[in-house]
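Yeah, one chain of the complex is gone here, protein chain that is, but the others are all in their spots.
Order of writing sets the labels: A and B. Residues in every chain begin at 1.
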Amino acid sequence: MADAAGSPSPPEALVLEGISESRTFWQDARRRFFRNRLAVLGLVIVSFLVILAVFADLLAPFPYDFVRFDRVLKLPFVFPENPLGTDEVGRDYLSRLIYGARTSLIVAFSVQGIALLIGMPLGALAGYFGGRVDFVITRIIDIMTAFPSLLFAILIISVLGGGLRTIIVALSLTSWIIIARLTRSQVLTLREQDFTVAARALGAPEWRIMMRHLLPNALTPILVAVSLGIPTAIFAEAGLSFLGLGVNDPIASWGKMVGVSNAYVRVYWHLALFPTLAIALTMLGFSFLGDGIRDALDPKQER
Amino acid sequence: MTRYILERFASLILVLFAVSIIVFTLMHSVPGGPFDESKGRLPPAAKENILRKYGLDKPVWQQYLNYMSHALRFDFGIPYQQPQTTVAKLIGKTWAVTVQVGLMTILVAFSLGIFAGMYAAYHQNSWIDNVVTFTATLGVTVPNFVVAMWFILFFAVARQWLPMGGWSSSGQCLIGNYLCTDWILPVIAYALAPMAIVARYTRASIVDVKRADYVRTARAKGVSERVVMRRHVFRNAQIPMVTALGTEIPNLITGSIFIESIFRINGLGKFFVTSTLNRDYPMIMATFLLVALLWGITYMLTDIAYTWIDPRVRLGSKGEG
Partner (left out) sequence: MKTKTYGWLGRVLALTTAFALLLGFGLAQNTTILGVELPADAVPYDEQVLRVPCDNTRNENTFDFPVGVYTRFDCIEELFQDTLVDLDKDFNVIPASAESWSVAEDGRTWTFKLHEGLVWSDGTPLTAYDYEATFQLTASPEMAWDFAWFYSFIGEGGIENWGEIIAGELPVEELGVRAIDDLTLEVVTKGVFPPLPGVMNFAHVMQKKALEEHGPFYNNDPATSVSSGPYVLVEFDPGNRIVVEANPMYRGYRPPNLKRIEGIYMSPATYFAAFQNGEIDRVPYERLTPADFAIIESDPVLSANYLRHFGDFRTDYLLFDTFNPPFDDLNVRKAFAMAVDRESIVANVFGGEIKAMPAHSMLMPGYPSSDTEGALAGFQRFDCDAARQHLADAGYPGGDGFPAQEMWLRAEAPAMAAVYQASAASIAQCLDIDIQVSNKDNKVYMDALNAKPTQLELGAVSYGMDFLDPANLLGIWVSTGRHSWQNDEFDRIVAEASNLVGNPVLRDQMFRDAERILVDDVGGVFIAHRWQGDLWQPYVLGDTLREPDATGISGKHWSVDELWSDLYIRADQ
């Protein structure tokens, strides 16, 4: 189920070892997911976006950086080759919208990936070892929570100086917190459970217990958090680009397109309309999908 | 209870210190300062004079200690951008605007949100319920600057009904400088998301409570529907609403950079961006500390509010991050 969305699916072997009834659990989850109409709609939208992002070079009528100075700021359908019009530099707006999907998804997946890489180990360490380790990590989490994440991202970008990579770093710095916190609380509850205690009694090394037993079991809520974190990251990228702190030109970003459109909107409405629609559709798609995954994996939790 | 509050307060102060150190270090690692070199490099002497004037000629750690010793006495310094005033006054001025936006937004979001949520809950699965659910989903997922742009496209560009931007500056006002036509679009655009959240919470909790045994019992005992609602349903539905308030209010009163920038409102959020660009160190520090403080306090108040509404909730569970 998660394959199409590109979310990391847990390695089957680990899951099997962790909980014996996992096969039926995943089967159930899949059934629940596909019975949810909104979730399927979300999956369709997200699949569509992924296809746009991956095959942008084939799908876009023009390269994202191709300019024609005789076609600057043309409204939609003035020229049939530019069905969504052209932008303020003379580039085909449809093509830039398609490439914008790529930017959004690169940022979103990278940010969540890094968040996982930082948040899971830290959270697991804190939860498993407790004591001083837990204290330090929890304090770090506390401090990072106190930062208004957008203001923090703006400050980081002003230090590191903009661009795609900086945005990813700036957003990752705050997005690992929720993962770490989740992992910690999951590991906290799991480490006292029978299979952990048994493994420990059998003399399995600590890191092995953690890798083989605790993390896979903590995976479900983390997967949910990631699937809901993706739209947050897309929103943040769009927001920062909207403020002019985003990716370099000529890379296309929906947020940047909306930000620029503000000065043109009184006459050239198309500059604002299409990228806002794209952002809205993407956010809806990922939210539906995320909610669907949550409901499927965690049936107890009410919406 | 007192002990809990004191503990929370102590940890809040520690966090604020950590925030101040991190922000101070970060902002001093960016090139530039309160001088203009856009024509070319300043002569060293001229630049040194400016740095000395702002106390920036000392090592960073010394500047930090200096800043903090003043900040502890509630002296947050002089903003580089407007040396005629003080940071406290300037924050007061810009934040006042943000708070106006925030309060209006809270008013709209919570009154409409609760109303819509209750209405949807009583008319479960009706078309109104569906409309509310759909709007709520849209409100939560679609970023507010996108909604704001749509509003501008429709209400200001296509139909010139409302001003494109400004705050008490480009429209008619009902009373003095208050309740102006240019308040409408930003407030509604900003209110949509919290309104959606409130409506969702309200609907869900009322639906839950309605099904609960004691409500059924009360109803079976012949207590009138109105009284059931007031005494049981609404009361129990308050907890999720407090949660919503607790998470939304700090956001709302510290303002949205997006809303302020798209509607050109000179509030705290927009000022933060210009402060960063102008390397206005005292303003950057003050903004961060203010926002961190507000958030900390609201979290604390939310927890305390729980105990009032629901005596079953006990405070002081240790070890929770």
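The working rule: a contact is a pair of C-beta atoms (placed from the backbone, for glycine too) under 8 Å apart; a residue touches a chain by one contact, two chains touch by 3 or more.
All figures in this text were calculated on a predicted structure; none of them were measured in a lab.
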Review point. Missing chain touches which shown chains?
Key: A, B
Point to revise | For subunit A, the residues touching the chain missing from this view | key: 65-67, 69-70, 72-73, 88-91, 158, 161-163, 244, 248-251, 259-260, 262-268
Review point. At which residues does subunit B meet the chain that is not included here?
Key: 30-33, 35-46, 48-50, 52-53, 81-84, 93, 163-166, 169-170, 264-266, 270, 274, 277-279
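The rule is short, and it goes like this: only the chains that are shown with their structure count from here on.
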Point to revise | subunit B to subunit A touching residues, read off their complex | key: 11, 14-16, 18-19, 22-23, 26-27, 29-30, 137-138, 140-143, 145-146, 149-150, 152-153, 157-158, 164, 204, 208, 254, 257-258, 261-262, 272-273, 276-277, 284, 287-288, 291-292, 295-296, 321
Practice item. In the complex, go through subunit A and note every residue touching subunit B. Key: 138-139, 141-143, 146-148, 150-151, 154-156, 158-159, 181, 184-185, 231, 235, 238-239, 242-243, 258, 261-262, 265-266, 269, 272-273, 276, 279-280, 283-284, 287, 302-303
